[in-house]
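One protein chain omitted, others in place.
Chain naming follows the written order as A, B and C, and within any one chain the residues start at number 1.
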Amino acid sequence: MKLGINAYGKNAVNLSKIIRHADHHEFRQVSVSVQLSGDFDTAHTLGDNSQILPTDTQKNTVYVLAKEHFTGTIEEFGLYLAHYFVTRNPQISKARVAIEEHSWQRMSFDGQPHTHSFTGGTTEKRTTVVTQDAAGPVVVSGLKDLLLLKTTDSGFENFIKDEYTVLKETSDRILATQCEASWEYTATALDFEALYQQIRTSLLHTFSAHKSLSVQHTLYAIGEQILLDNDVVKEVSLVMPNKHHIPFNLEQFGLENKNEIFVATDAPFGYITGTVVRD
Amino acid sequence: MKLGINAYGKNAVNLSKIIRHADHHEFRQVSVSVQLSGDFDTAHTLGDNSQILPTDTQKNTVYVLAKEHFTGTIEEFGLYLAHYFVTRNPQISKARVAIEEHSWQRMSFDGQPHTHSFTGGTTEKRTTVVTQDAAGPVVVSGLKDLLLLKTTDSGFENFIKDEYTVLKETSDRILATQCEASWEYTATALDFEALYQQIRTSLLHTFSAHKSLSVQHTLYAIGEQILLDNDVVKEVSLVMPNKHHIPFNLEQFGLENKNEIFVATDAPFGYITGTVVRD
Amino acid sequence: MKLGINAYGKNAVNLSKIIRHADHHEFRQVSVSVQLSGDFDTAHTLGDNSQILPTDTQKNTVYVLAKEHFTGTIEEFGLYLAHYFVTRNPQISKARVAIEEHSWQRMSFDGQPHTHSFTGGTTEKRTTVVTQDAAGPVVVSGLKDLLLLKTTDSGFENFIKDEYTVLKETSDRILATQCEASWEYTATALDFEALYQQIRTSLLHTFSAHKSLSVQHTLYAIGEQILLDNDVVKEVSLVMPNKHHIPFNLEQFGLENKNEIFVATDAPFGYITGTVVRD
Partner (left out) sequence: MKLGINAYGKNAVNLSKIIRHADHHEFRQVSVSVQLSGDFDTAHTLGDNSQILPTDTQKNTVYVLAKEHFTGTIEEFGLYLAHYFVTRNPQISKARVAIEEHSWQRMSFDGQPHTHSFTGGTTEKRTTVVTQDAAGPVVVSGLKDLLLLKTTDSGFENFIKDEYTVLKETSDRILATQCEASWEYTATALDFEALYQQIRTSLLHTFSAHKSLSVQHTLYAIGEQILLDNDVVKEVSLVMPNKHHIPFNLEQFGLENKNEIFVATDAPFGYITGTVVRD
């Protein structure tokens, strides 16, 4: 027997930071997960911990380094952390740092932004996964739990019908998804903030403007548009579960459902995934 | 033995509606729960279902009536439903209809609102509970899962110290809560939309402007302000769990934590509840 | 304006304990929530914390007192805690201590129980709520998240049919629920362990033996049996959501569903609650 693929680290390091400016405060909230790979065979086979940096220490490292180095994007902080772990520990061949950022919205009253009060943002999180090994760092950024919905310009027709098919074709349905997107950057010295806003806009704009013939069709269109708009993106992966909204059968009660009343269901759900790459 | 307090009904009736205007669509998503009370003793003691309106029928009723009657606020729809159940079923002495509305945000591009595409809103839900019995309907509206946070103007000092107290006094801490608020209206023919916006603004404004000496102190200030601002509100109940953000101990690593790096924790949590009433 | 009903305390104090016997270990895991009521008006209205025992101190108190006083049932520990808070703090008129215990099962190999290894138990938790005020302590014990299911001896017929009823009558369906039960004891010096086991058996036995004509019918039968079997129980409250298992429509594919293939659904769900009391 021998050890195959393995990794260890600290997950769910929940960190909040107040950045204090002269006349207002910023508030940031992230969850950081560190996973380390390397020469850990004897830890497994012999219980030899001499090459093990405890996950508790990893956690402390995240909090300590956040003080000076979490001042900008999660990508920059992730790059710093991954570099830190790999360069200080020769036995670590690869560090993977995943960061999710929760959004907070500054309160406004009469058009004036408040200096230090916030409401919780949407379910959407901004994400990054920075991986660093001997080949250098790679940044894959994205978003998750972004709820998207359009009330028209979506259909599903001309599919296979077999003996177990009862689904009706429709040229007008609700399309809704809890979108997860990630994209690999070709470089690490980038304006991650501007790129994020630009890519997110490409995603939203394509979703809304596209005449969708299926989830797959929309998924590909979004990935293609992000690649067209952003040279520094190598590939785009999308996860688009189909959050079904099924028309309620009003006809059994003598009424017509003009595509207006729906049952929102959680399970079962269609699950569509795809990656769009450059030729 | 005999039957004491009892009720039954259908919970989590998840309903979506597209309201189709000439040039744009509205999208609404609610979860409706119906609970009926009345003369159901023999259902319990004898298994006599002759007075039982099945929960499946209650569910159908919600969907059917939504077609014509869910066109405005959840309060108006709740009033219609509660009245419907009570007036059609003499054995039902009380109907309780609870509705939660999920928020969706219309997409905008270059300042132009999109006609039919939306992103998911925040975790905040708008709520109402309409109860109707022989005394007539009562409307208790509110909100839940509203995340509130302020980075300063909050302290906690001068509390009791006993042999198990290690908490340090602080004049400057993060105050964060997942706020649930509900308020009872004194009437049922009201502009529920305008009132909701006004009350929510009172809540946010008080939270942000208040020099908080404790969660209790802020809770009361919010309730008091809502009552001062709104004659048609009889009383306000608030649930304000303390979402602790604990300063990370940087001092053990030779650094100073100038109230900037925090550990966000889920459990355990302080739980503060209170009702503010008129004299 | 003035303060109405209010309370505060620490929730979700997650505590584990190893009880070390000479030849084996016990392992206990509980979640404790403390809520205190009393003369806290000036804390709300003035921010005066001089009567406030911090929730952090409450948490510490739970951990410290567990060392000596959490040696038996959760009821005994709850009684000790509630008494402690009320008698040490004159401003506290009522303490409510709620405890949930998670179940762990000792591993066995070849019929031999292991001395110190355990697997997680079921979703079922044992619960107690001890309330103490000037009138003395009251113990309401129970269980929650107990999944119950029977594959026959359950029907639902002869219910009201109106214009929105499509549910078919059935004399043979699955009855499943995620049962929550609580019962108030008439005394506080009881063998809570033996009573719990006896009441739980009454509940399970009645559920399985009863010819159920509705959820209400079974709910009442369970409550009645617990009261018949246990003189020290004053009343029984039951929450029995209907975890629907809906026959899948095989007929549309030319097959007969002889009550064998079901769709398990989460929402919407019937929600049936009732209390059975002594005459």
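To be clear about the criterion, a residue touches a chain if its C-beta (ideal position, glycine included) is under 8 Å from a C-beta of that chain, and two chains touch if they have at least 3 such contacts.
Treat the numbers as computed from the prediction; the structure is a model and nothing was measured.
Peer 1: Tell me which of A:D162, A:D231 or A:E256 is the one touching the absent chain.
Peer 2: With A:D162, A:D231 or A:E256 as choices, the missing chain is touched by A:D162.
Peer 1: Taking the entire complex into account, which one of C:G72, C:G120 or C:G136 touches the absent chain?
Peer 2: Within the whole complex, the residue contacting the unshown chain is C:G120.
Peer 1: For the chain that's not shown, point to the residue among C:L3, C:L79 or C:I174 touching it.
Peer 2: Touching the chain that is not displayed is residue C:I174.
Peer 1: Footprint of the hidden chain on chain B, which residues?
Peer 2: 163-164, 166, 252-253, 265-267
Peer 1: For chain C, which positions touch the chain that isn't shown here?
Peer 2: Where chain C meets the chain not shown: residues 14-20, 25, 27, 29, 60, 63-64, 66-67, 104-105, 107, 109, 114, 116-124, 146-153, 174, 178, 201, 204-205, 207-208, 245, 248, 250, 253, 255, 257-265.
Peer 1: Considering the whole complex, not just the chains shown, which residues of chain A touch the missing one?
Peer 2: 1-14, 33, 35, 40, 43-57, 59-61, 64, 88-89, 156-160, 162, 164-167, 212-217, 219-220, 223-224, 227-228, 235, 237, 241-242, 266-279
Definition applied: only the chains that are shown with their structure count from here on.
Peer 1: What is the identifier of the chain with the smallest separation between its Cα mean and the overall Cα mean?
Peer 2: Most central by this criterion: B.
Peer 1: Does the chain B and chain C pair touch with the same residues on each side or with different residues, judged by whether over half of the numbers are shared?
Peer 2: Homomeric contact, same residues on both sides for the most part.
Peer 1: In angstrom, rounded to a whole number, how far apart do the mean CA points of chain A and chain B lie?
Peer 2: Distance between chain centres, rounded to whole Å: 29 Å.
Peer 1: Report the inter-chain centroid distance for chain A and chain C in whole angstrom, where each centroid is the mean of the CA atoms.
Peer 2: Measuring from centre to centre gives 38 Å for this pair.
Peer 1: Calculate how many whole Å lie between the centre of chain B and the centre of chain C, each centre taken as the average of the chain's C-alpha atoms.
Peer 2: 25
Peer 1: Which chain B residues reach two or more other chains?
Peer 2: Touching at least two other chains: 14, 60, 64.
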